[in-house]
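Following: one structure in structure tokens, then a few remarks.
In this view, the complex is presented without one of its protein chains, the others remaining in place.
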Amino acid sequence: MIAIIGAGPAGLAAAISAAQSGQHVLVLDSAPRMGGQFWRHRDFVKGYRSEKAVEIFESFRKSNSVSHISGASVWSVEKSQDGFLINYLKNGKEECAHCEKLIIATGGYDRALPFPGWDTPGSITAGGAQAMLKGQSLVVGEKIVVAGTGPFLLPVATGLAEAGAQIVGIYEANNPLRWALSPFALLLNLSKFGEFLHYRKLMRRHGIALHFGKIATSFVEGEVSISKVRTRSGGQIIAADAIATGWGFMPDLTIPGIVGCNQKVDRFGNVYCESNWEQRSSINNVWVAGESTGIGGADLALVEGAIAGLSATGARIELRLLLRRWRLRIFAKALQRSYPVPKNWTSWLKPETTICRCEEVPYQSIEDSIRELGAKDSRGVKLFTRCGMGLCQGRTCSRNVSEIVQQITGAEISDAERLAYSNRPVAAPIPLGILGDGKKN
Amino acid sequence: MKNPDAIVIGAGIVGATVALSLTNAGLQVLIVDRGPVSSGTTGAGEGNILVSDKEPGPELTLALRSRDLWFDLQDDVGDCFELEAKGGVVVARRDPEPLFHLAKKQEQCGVLIQKLDNYAVHELEPYIHPEIEHGILYSQDAQCQPMLAAAHVIRAVVNRGGKFIAGAEVQRILHHNGSVSGIETTQGSFSTKIVVNAAGTWAGNIAERAGSQLPIAPRKGFILVTEPVNKYIFHKVYDSDYVANVASSDADLQTSTVVEGTQSGTILIGASRQRVGFDTTMNYEIVRRLAAQATSLFPILRDVQLLRIYSGFRPYAPDHLPVIGEDAQVNGLWHSAGHEGAGIGLAPGSAQLLTDRILARDTFMDAEPFSPKRFQSSLTQLRSAI
Partner (left out) sequence: MKTNTYVIFNGNSIPFNEGESVAAALLRSGEESLRETRFHGKPRAIFCGIGVCFDCVVAIDGVPNQRACIIECREGMKIESRP
């Protein structure tokens, strides 16, 4: 049997292509419904479901040999004699699925940067605002600032506006001229320009202004401070009851880490799971697809998923899929190049700004642990301050802490440090009672 | 600082406390470590300062002294490492006689014990399994946050004229005519007449760089950490099997139940011991076993969620006693290592003992049982031990 962890674009595409072989495919996903973060629409939410999603959902449902277990929260994966054991929680019980082959498509999440007030109600990630809107038809505020970097800010802002919110402005930290660095990627992906024009139209309709080279540096008592990225000058105060920030995405590499798949660091400092041309990971009979292999968006995830599904069943991989993946990966790289996180982002932190939300660790404590106690990396800071030891297991703060250390000490962040972020043997919290009742040989 | 009076290799708690006691004795001390502070076993420790788990003998004598020295250390460097005399409660699930017998012998050595009946056990630990009827309260058992302790102690060393170089890996310990003359590291060479090997699990490796040997090997252990919850556990609570496992030389996996709450609200659950070299692979079967044992001791933990697991390597010598003393072959090379799971608790005591030996002062106990010479007398025998 082939098991797929994740029912987002990559996981669904993998399931559909693997099912063509007639082999039994099991898809496990923690959400109540399929679609992942990208297609998390509820049926009663109108207007968001793209035709592609409808098509994928349909083929998925029609695939006879596919079973989908929703609400399955995978907490660990173990190697067995002839494959893998996937341990997951469903409805408060532990279940175990056995498979010979495993496709990991666990997606990603928003990169969040701390700023004064980012831990107060009303501050939400761009993805979070989108999730509440698409998944729950809930608009997170009446007067919303959208800030950060990347093209994802546009659908978030326009989506919120369509749902009735007033978007005070989109503050994009980078300059669009950075795209001049990647003309080839643009030429290869002209359709992406069409997407931009679509959002542009919506922005016009709702009177949303897009500001380049500007960032939101604080959100305190209903006021957002905006300043220029380079000079930090031109401070401007805007009234808003919510702020949605997004700084690109990060893959959740917890499951690949548990399985032991080799991970690497790209030149932008992003960690990703290594895969070959067939989406095979470094571990035999384990494939990775979608954001796990490096952030690339839903279109790329669909292609990678399809390739992984075909490879896992031994089917021929069509050249057109490989070409499409090549083209989309070039675009993904161009996105990374065009929308970097400002190097000096730590300069907007105040001593009391929370860095680790779970353990409520302020910037000052981190600075003290570095200057006074000799912490040299995020692990040291963690041991001294508990930064990253909380419920989210450092998913939110690890990378930010590394960059704070780098900013203070001037030392480069080692690959080993970055690779250690996803070392989480417990992928999802599990009650000790259930754990102890589970199989013991 | 090119010519320090002494060089300490290892910035864990053992190295830090030796460095401080040498500094306080008037020496100028350089600490080197291949990584930052607490990057080895100290960084994976629970911070146990225990007398309860020691059988009568030299280790217990050291533990009792060391426990008091921890509080002196707090007076010296400040209340900054969460030192807490929380006390240990050891319970017997079956026949309590072996536990009572051990406690009696410990009491004769100066350990404060209090026999607990059914009522007293449940008064001290209201959430413990109702069927547990016997236990011993060890009020001297304490706890600290070991990473913070090592960091603050090293900071005190530096403030008092010492120096710490992180990221300096020792390549060679130089000696001339059988006496230490200095060290070569990846960050330069230093001359000295005194080198202290406090490299914990890697101490054998350091000894080799002086052309000597030390049979220190790793014993792997997992610790489970739960989500933060309300206070359910008030002491360090463990099963009397733990003492037997600590003292055992068995290579196979052993697990016993050790449960305690922390100031941050998480609960720590141990303890497993396994001789598998420096293998960091996760073993979920051990994790399940630890969870099952902990929840059978504290049923309320059944609904508490496991958040993370960490593993560490306890450095141990073949006879499970720490190695504290001068090298048999190289004069001026001193070892303080192999404290197994008790390195945090035994650190200040070991530091005191070693400092007194180095300075040829009277010691508070006979240091002979800890002498490295017990292994180094016969090299052939030693090689087979590794």
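Going by the order they are written in, the chains are A and B; count residues from 1 in each one.
The definition used in the following text is that a residue touches a chain if its C-beta (ideal position, glycine included) is under 8 Å from a C-beta of that chain, and two chains touch if they have at least 3 such contacts.
Everything quoted here is computed from the prediction, not taken from an experiment.
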Residue touching the undisplayed chain, where the options are A:Asp110, A:Asp299, A:Asp377 or A:Glu417: A:Asp110
Per the touch definition above, residue among A:Leu202, A:Cys392 or A:Ile408 touching the missing chain: A:Cys392
Chain not shown: contacting residue from B:Pro36, B:Gly87, B:Pro228 or B:Gly345: B:Pro228
Absent-chain contact - pick from A:Glu78, A:Asp119 or A:Asp368: A:Asp119
Contacts of chain B with the absent chain, listed as residue ranges: 227-230, 265, 303, 305
On chain A, residues whose C-beta touches the chain left out of the figure: 30-32, 37, 42, 44, 109-110, 112, 119-125, 127-132, 135-136, 138, 140, 252, 357-360, 390-392, 395-396, 429
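As a working rule, only the chains that are shown with their structure count from here on.
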Inter-chain centre distance, chain A versus chain B - centres from mean C-alpha coordinates, in Å: 40
In the complex with chain B, residue positions of chain A that touch it: 76, 78, 87, 258, 359, 369, 372-377, 379-380, 383-384, 386, 389-391, 393, 424-426, 429-441
Chain A partner contacts - residues on chain B that touch it in the complex: 35-39, 43, 147-148, 151-152, 154-155, 164, 166-167, 224-228, 264, 266, 269, 282, 284-285, 287-289, 291-296, 301-309
